[in-house]
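Here the complex is missing a single protein chain, while all its other protein chains stay put.
Chain nomenclature is as follows: A and B, assigned in order of appearance, with residue numbering initiated at 1 for each chain independently.
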Amino acid sequence: MSSILIAIVVLLVLASVFGIILGFAAVRFRVEGDPIVEQIDALLPQTQCGQCGYPGCKPYAQAIADGDAINKCPPGGQSTIDALADLLDVDAIPLDAEHGEEKPKTVAYIREDECIGCTKCIQACPVDAILGAAKQMHTVIVSECTGCDLCVEPCPVDCIDMIPLPVTPANWKWPAPVSDPSLILTDRGRGQLLQGASQ
Amino acid sequence: MALIHLSSPHVSKANSTARVMRLVLLATLPAVLALTFFFGWGSLIQIFLACTFALIFEACALYLRQRSLRFFLSDGSALVTALLLALAIPPMAPWWITAVGMFSAIVIAKHLYGGLGQNPFNPAMVAYALLLISFPVEMTQWNAPFVLIGDSWQALPSLSQTLAIIFNSSQALALDAYTGATPLEVLKHKGSLTTEEIWRSSDVLNQGVFAWYGVSAAWLMGGIFLIYRKIMTWHAPLSMLVTLFILASLFYGGDPSNFADPFVHLGVGATMMGAFFIATDPVSGATSNKGKVVFGIGLGILIYVIRTWGNYPDAVAFAVLLMNLSAPFIDQYTQPRSYGHKHSSPTRGGHR
Partner (left out) sequence: MSRIFSFHGGIHPPENKKQSLGADIRLAPIPTQLILPLQQHIGKAALPCVTIGERVLKGQKIAEANGRISSSLHAPSSGIVTYIGPQPVPHASGLESDCIVIDTDGLDEWTALSPILDYQSMNKMDLINHIRDLGIAGLGGAGFPTDVKLHLGDDHIVNTLIINAAECEPYITADDALMRERSDEVLAGIEIIAHLLKPSHILIGIEDNKPQAIKALDHALRTSTLNIDICVVPTKYPSGGEKQLIQLLTGIEVPSGSIPADIGIVCQNVGTTAAIYRAIFKGEPLISRVVTLTGYALGHRQNYEALIGTPFTTLLEAAEVNRKALFRLVMGGPMMGISVNDERIPVIKTTNCIIAATKDEMPPAQPAQPCIRCGMCEQVCPASLLPQQLFWFAQGREFEKAKHHNLFDCIECGACAYVCPSNIPLVQHYRFAKSEIRTEEFEQQKASHARIRFEARQARLEREAAEKELRRKERAEAAAKQQAERKLAEAAPKEVSTDEEKATQLKQLKTAASVARTKLKKANDALKNAREKGLEGIDKLEATILLLEQKANEAQQAWIDAGGEQN
């Protein structure tokens, strides 16, 4: 009987000692990390385009932190989803087509002779990348434009085009070497091959 | 005219994986000759068998994996694996030993892991270890070298006798006339005798050991050829042999009556083959020069420990597999210091 009592007492003492240590450690060594919202926001492309259904990147970051899906950002594309999955330690899922498709990077271009100077696009631009005044021609500051196409819709005369960024020697990227597909069929390629055969 | 995205360099050395493999095959030639000289036709037949099985299994695996047969068969890697296994197993082993061995080497150890370049373990050694554990009797029946059973090469089984032994297991009795223990086995089972006593009492040791020394010398020749041709570096073999030698010397120096002398360790068993043809396998070994040295040292220690205190007489296969396991770890901690860096870069997980 006494041995049981001793065991209980010992366990209780141990539990309280460790509890105190853990409690102390929790207070003493608290990590003041970046709030998760900031970290998520840092991974988003900051186009502020609202394609995710939120009024900007920060609100979407907040929504992700609150448990929303991570695949609602078309401008960021798969690489952003992968980065988010990595940060949040969840599975990377394909982009939700409902919110748009991943498109090549574009910039807005105003056909200046058609611009009537209504300033509607200026008000729509989330990053102040359009220059102009009322009844004056507007123009896009290319280096600041995020390609969100929020300015296209409000334009009453439809004079804004989203044009893909031109490839110049300065921003040209080396392509990955292509391996002969007949030599190295990846498992993914093989699956497609089999699917193709069955259809 | 030229393509646009052709990256430099525009020239390359006349070098190919197939050429590397051919040179390795060439380097095994002395050992093949030595084994044939001392132990008869067995090795040649095993090589033929192993190569045939290897090519069949490789072709099947490639076909199932939908790879180009001609392109991948021509790299010669399957033949190297076949040759090494054929030379490691007893020359008189039954044919199915080779078949099982090649299946586990090519299909399981190599292709199930993603084919050439992706296998974490040396295929030949996986097969050898599997055979040794599964078929210990067949795998330890070495026929005796001719120096033990007669005056000349004629004393060994003839070609037809050898074929009969290998392909008809019911004639296994016939084999008994030729088999004997290997020097390492004799030493392992010396019982209460001192090293000196067993050395004097055993023919295998005082006469037969020279056959084994001859084979080791042949392996050594092949290895030096490969290092000379820059197919591999000296790091892993040398560090392995030196470690084994030092360990054996220490123990032999401390207690000569209980431990084998260091030259026996170097000269018998699969030491030389392991050092130059297995430890240098680039796919499953460590990557950097420093890593290769560590890899070799580990091999040397493991070989000595398993030989001396383990259950099996020889230890090269097990030691290699254990070191293969630790190769990624070694790689992670032996990255070379890059130009312009004070220290080797922080290790963040290597790729295997």
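The criterion applied here is as follows: a contact is a pair of C-beta atoms (placed from the backbone, for glycine too) under 8 Å apart; a residue touches a chain by one contact, two chains touch by 3 or more.
As the structure is a prediction and not an experimental result, all values here were calculated from the model.
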Touch partners, limited to displayed chains, of the chain removed from view: A, B
Full-complex contact with the absent chain, from B:Gln161, B:Thr195, B:Ser216 or B:Thr287: B:Thr287
Residue ranges of subunit B at the interface with the undisplayed chain: 1-13, 15-17, 19-20, 71, 75, 77, 115-118, 230, 232-233, 282-283, 285, 287-289, 331, 335-342, 345-346, 348-351
Contacts of subunit A with the absent chain, listed as residue ranges: 41-42, 44-48, 56-58, 79, 126-129, 144, 146, 167-177, 179-180, 183-184
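The criterion applied here is as follows: only the chains that are shown with their structure count from here on.
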For subunit A paired with subunit B, centre-to-centre distance based on mean C-alpha positions, whole Å: 52
